[in-house]
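Left out: one protein chain. Kept in place: all the others.
Up next is subunit A:
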Amino acid sequence: MSVMTKPAAATPKRGRKLPGWAIGMLGVAGAIALLSTTSYLTNFPQLTSSGTTQTAVRLALPILLAGLGGLWAERAGVVNIGLEGMMIMGTWGAAWAGYQWGPWAALVSAMVFGALGGLLHAIATVTFGVNHIVSGVAINLLGAGVTKYLSTLLFFPVSHNPRESPPVPKFDTYSAAGLTDWLATLENEQRVVLSDVAGILRGLLTGVSPLTMIAILLVPASYLVLWKTRFGLRLRSCGENPWAAESLGVNVYVHKYIAVIASGALAGIGGAALVLNPGQPGYLEGQTGGRGFIGLAAMIFGNWRPGGLLGGAALFGYADGLQLRSGGETVLALLYGAVILLGVLVILQLVRRKWFAAAFGIAAAVVLYFLYYSLDEIPSELTSYAPHMVTLVVLAVASQRLRMPAADGVVYRRG
């Protein structure tokens, strides 16, 4: 064997310095620290109360599931802007099966309806090479249209309202009884940090439905399937370089089909999470309210990774839950939190000698603080858009360092 005389090039470093779980733990710790500081300084215990957390979890679920749907499709190289439409089909499917046969049937039916939307997207984009955005927008319109027609046809005779389904029975919920009582006492003592952590934990452990557990478990499951199995490697290769994958004997079309159908099914479950939310009677027209798109934003925020996506969904769910639960005043307190966060970021930028970014951060912090100082509460017309605003701001800030799959959105033709 020949001996190579290679120039002593510096061996490239491994990609990341910290493992993903450590970054996740740091993020969680940081978020709790930020929230408890804000809640202490502004005197709004609602920021970390168990009620808020519980609502946040319920509202984060659909976003999380839509985001997972986006993750599956985009990792295989198909942009799925049709998540919203698939989610709408999921809500209808859940209500239709749910009011007749109960919550488990609702879940399965939502999956099937969502998957049908995914199948349609796959046929259009993979087989016929339609532009992914065009197909996705078409599916959004179609989802809204078809469900409206089906509701009038099938729900109206029962519920006497073409925009609403009959009430759908919900899952039983479970709480870790002994633990939550203890946490409740801790929360009510109003001790700094300790009570905040207790409130958040209590919110997470109270009123947990099987759907919540399934959704949370789908995050590590997606990670394991996509990153640790042969199937997942092949699926991701289709999103990175489908020509290379095909040249190695990977059936790109089949993998894209599976990915997009799975994506639709996940979005469908996201729809079911809306219908089976204890706060809702059942299906309502316009119920998704853009959560499919927010799910997509959560996925982008999470840099096309399941852990980050969970963080994004939690953030959006939290903003939504807070405004629903306690209204404009507390959303205003969030502004205060944002000021603190910006302060930390500015210090970081100063340490790194990024003067421009630091100056921008200071300016933003001043504006936000002025808003906080001058307003008593955010007008109620605006508070319901809190999650959308958070989406906008987060995407604008986070989209600088993201890495999407290389062949995402590229129409792939064999040969």
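In the analysis below, a contact is a pair of C-beta atoms (placed from the backbone, for glycine too) under 8 Å apart; a residue touches a chain by one contact, two chains touch by 3 or more; residues count from 1.
FYI, contacts and distances are computed from a predicted model.
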Listed names "ABC transporter ATP-binding protein", "Aspartyl/glutamyl-tRNA(Asn/Gln) amidotransferase subunit C", "Electron transfer flavoprotein subunit beta" or "histidine kinase", with the criterion being the UniProt name of the chain not displayed: "ABC transporter ATP-binding protein"
Contact residue for the chain not shown (choose from A:199, A:337 or A:405): A:405
Selected from A:109, A:180, A:241 or A:263 as touching the chain missing from the view: A:241
Residue, one of A:19, A:249 or A:379, that touches the chain absent here: A:249
Interface with the undisplayed chain - residues on subunit A: 1-2, 4-7, 9, 11-15, 228-230, 233-234, 236-237, 240-241, 243-250, 403, 405-406, 415
